[in-house]
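The structure under discussion appears below in the form of structure tokens.
Up next, chain A:
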Amino acid sequence: STVSNEPAASGDGDAAGPFTIGVSNGFVGSEYRTQMISDIEDAASSYQDEGLLEDLVLENADTDVNGQIQQVRNLINAGVDAIIADPNSGSALDQVFQEATDQGILVFAIDQAVTAESVINVGIDQAEWAATSAEWLAEQVGDGGQIVAVNGISGHPANEARYGAAQEVFEAAGVEVLTTADGGWDQATGQQQMGNLLATYPEIDGVWTQDGMALGVLQAVIAAGREGEIVVTGEARNGFLQLWNEQSDDFESIGVTNPPGTGATALHLAMAMLQGQEIDESQLVDGNTLVLELEEPVTNENLDAVWSEVEGEGESYVLDSILSADDVQQFLVQD
Partner candidate 1 sequence: MTTTSPLVRLSGVHKRYGGVQALRDASLTAAGGEVHGLLGPNGSGKSTLGKVLAGSVRPDAAEIALAGEPVRIGSPRAAARLGIAAVYQQLSLVPDLSVGHNLVLGSEPGRLGFLSDRAAARRVAPMLERLAPALGDVRFDDAVRDLAPGQQQIVEIGKALLRQPRVLILDEATASLHRDQVALVFEIVRELREGGATILFVSHRLDEITELCDRATILRSGVTVAETSVPDTTPDEIVRLMVGDVQAVEREHGDVPDGPVRLRVRGLAGGALRGVDLDARGGEIVGLGGLQGQGQSELLLALFGATHATGEVEVDGEPVRLASPRTAASRGIALVPGDRGTQGTLPARPIQENLAIASIAGRSRVGVLSSRRERAAAQSMVDALAIKIGSLADPISSLSGGNAQKVVFGKWLLTEPSVVLLDDPTKGVDVGAKAEIYRIVRSLADQGATVIINSSEDRELVTVCDRVLVLFEGAVRATLVGDEITEERLVQAALRIGEGDQGAPAGEDAA
Partner candidate 2 sequence: MTRVVAILKDPVVVAALIAVLLIAIGGILRPGFASPDQIVDMLRVASFLGIIAIGQTIVVLSGGEGIDLSVGTVATLGAILASRTMAGDDALIVPGVLLALGVAALIGLANGLGIVLLRIPPFVMTLGMLGVVGGLILVVTGGRADGRAAPALVSLVNGRDVLGLPGILLVWIVLGVVVTLVLRRTVFGARLYAIGTSREAARLSGVPVRRVTVSAYVLSSLFAALGGIAMVGYSQQVFLNLADDLTLPSIAAVVIGGTLVAGGVGGYLGSAVGAIVLTVLTSLLTTLAMPEWARIVVQGVVLIALLAVYGRQRRLRS
């Protein structure tokens, strides 16, 4: 026999409410995740005021995949109606997500798409995100240009999707990638790695890097006094924008937004669906992925405007975009 998957205690599935939504985040060591969680909390508070949302249950801790499996099971046992997860793995949580959806719980994966078919992925297209900055860089260094890449963590699905897309762009544009190094999506590590690369690859024209490391990479380039000759892709984060803003006007870069607010967007979707609305399957890519449009990237053209807008947000602020409850209606079946 199989252990029965009765619906969880309070998950009645009706459009009645009030509902309980669980959030599982398996990594708290970054400002990005902090902003993601506080975006979700902000979005939740209006539903709570309306009495539609009874409780927002947060599972938010540094842990490995096994720990996150436990997080999700804790949420299931707590009887939530929907789960929003920023998964530590693109595939290894499939089983537990399946357990959740089997019990009638809605599951949304943000920031990192998962393969479980019953889960709705909400997020930007990582490949498109990477291609945007890669194309910009290829244009800057031109055909025959030589670059290095500072990646996140090899083997991490987002990293592979991003670097894969960037590689295609570079190949097509005739840009040569001399080598790659992992910066672990960590500014200090990125800075160290870039320092090593600068010393040993003196001939490079540019660096392609991802968010979470670009500030470190740029600092290494500045420390070597080569910010005038080496083109660096950037990130849409205040720390980087500030340094960018301090440079002379002929220093160019690009920052493509990877919004932490997808979590809040997913919350709006979740609330709508809990209240009986259905997702418009025709808009789903690969059957379960809702691709959010990229914001206009930050470039020298709009830097001043963007910077004056976000300057007050603090150094760790990540440029954001959150769809509102009304905005998400576009993804739902309208009756």
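Quick note on the criterion: a residue touches a chain if its C-beta (ideal position, glycine included) is under 8 Å from a C-beta of that chain, and two chains touch if they have at least 3 such contacts; residues count from 1.
Here is how the candidates were picked: all candidates are chains of the complex that A comes from, given by their letters.
On a predicted model such as this, the values are computed, not experimentally measured, just so you know.
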Touching chain, any copy counted, for chain A within the complex - options 1 or 2: 2
Contact residues on chain A for candidate 2 in the complex? 28-31, 33-35, 37-38, 62, 154-155, 178-182, 186-189, 191-193, 195-197, 199-202, 215-216, 219, 223-224, 239, 314-316
